[in-house]
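I am attaching a structure below and will ask some questions about it afterwards.
The complex appears here minus one protein chain, its other protein chains still in place.
Up next, chain A:
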Amino acid sequence: MRIIRASGPAIDAGLLEEAWNNPESFVFVPAHMSMDDAPLFRHRGYLPKELSKDHFALLTSGSTGKPKVVIGCRARSEDLTRVLHEIQDSAPVAETICALPLTYSYAFVNQWLWAKVQGRRFRPSPGLSSPAQFRQDLIAADNAMLCLVGSQVSLMESQLADCSFPGVIRLHFAGGRFPQHKLESLNRMFPEAVIFNNFGCAEALPRLTVRKAGASNDAQNVGSPLPGVELKSVEGALFFRSPFGAVATVGADGFHLFDASEWIPTGDIGHPAADGESWQLAGRTNEVFNRYGEKISLFTIGGTVEDFWPGQSAVFKTVDTHGEEAGAIALAPKPSKQQMRALLSEFRKKHNRAQWPLYIVGMDKLPELANGKPDLVSIASIGDEHVLWRQHI
């Protein structure tokens, strides 16, 4: 399997075009990722021969910092872009502005591959790493699609305040909690855009459900499965089968080829919504735990924070001095004492003490992964000097 290492969005798009047109399978890896501990390269000799052609693989560090590889079939992914094109009414879209790393399956499939299959312009942008250039790219947007992750919205509000970008007509979110509470602000910034919540996971490569922003008032509602996609909930854990999903994965535990009948875990807690058609998420499976006998969901804690705090925020798992797991919160920019007390007052109103954060840290800007999501591994190791409040426990 040929290795293509990302070097920059514009160069990457050209490399991918050439690689996609060549039958040999390839793996597309981030620019600075170490190959030493990448599981694909330890297991490469054992990959089935049928994967040596017409497939591709993406390697991401993920929020856990552990490298993970998903292997997809090119024809299946092309089919997914056609389904998304119909469901998201993308016929009027002339171009896609890519402000996320292309090694991220969301940008790779929803943007680069969609543009290739549909014959649309693919326009790379440095995104929020260069706000002035990003602003110019958005001003120049011509019937454009833009894909973001929810945690970027507060930065956009601070960096692109008072801007309006009518050239963006489709705005997609994925990769975390949907910014339902920011819709007013998004509608102001993107007055012509139809906004979508996209849900999926790396193994789905990457989409399972979509919904229009206005179809629900609940950030946890992810809409209905795409045609051909099946979801089921087993004791709360969400599983899927998809004709578009990955055909294999390579993780720390080795190579795994998916059977067509196999139900694959998304890593989320979810259940069907009351309308019988859409689905509700309750968080990631590793984000739900017991604390002093109470069930804690970081997703729920995150919702309380996001409803209140206009800046960046992240919620992560930590452990107290008794060995009990707990949630903790990081905020940026650093809140004033009154702001922090007001946030804590919200926790008092909405949650019992077990749900309260163990501590709150504040800093100028939260560390981020290349895909714009908060870097939870770095955030969890932030020093005591940034702690603004903590429970005495």
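In this section, a residue touches a chain if its C-beta (ideal position, glycine included) is under 8 Å from a C-beta of that chain, and two chains touch if they have at least 3 such contacts; residues count from 1.
The rule is simple: contacts and distances are computed from a predicted model.
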| item | value |
| --- | --- |
| Protein name (UniProt record) of the chain left out of view, among "Acyl carrier protein", "Alpha-L-glutamate ligase-like protein", "NitT/TauT family transport system ATP-binding protein" or "dihydrouracil dehydrogenase (NAD(+))" | "Acyl carrier protein" |
| Touch with the omitted chain, as defined above, among A:R2, A:K53, A:R121 or A:R353 | A:R353 |
| Which of A:R2, A:R121, A:R341 or A:K365 contacts the chain that the document leaves out | A:R341 |
| Where the missing chain touches chain A, by residue | 292, 341, 344-345, 347-348, 352-354, 356, 389, 391-393 |
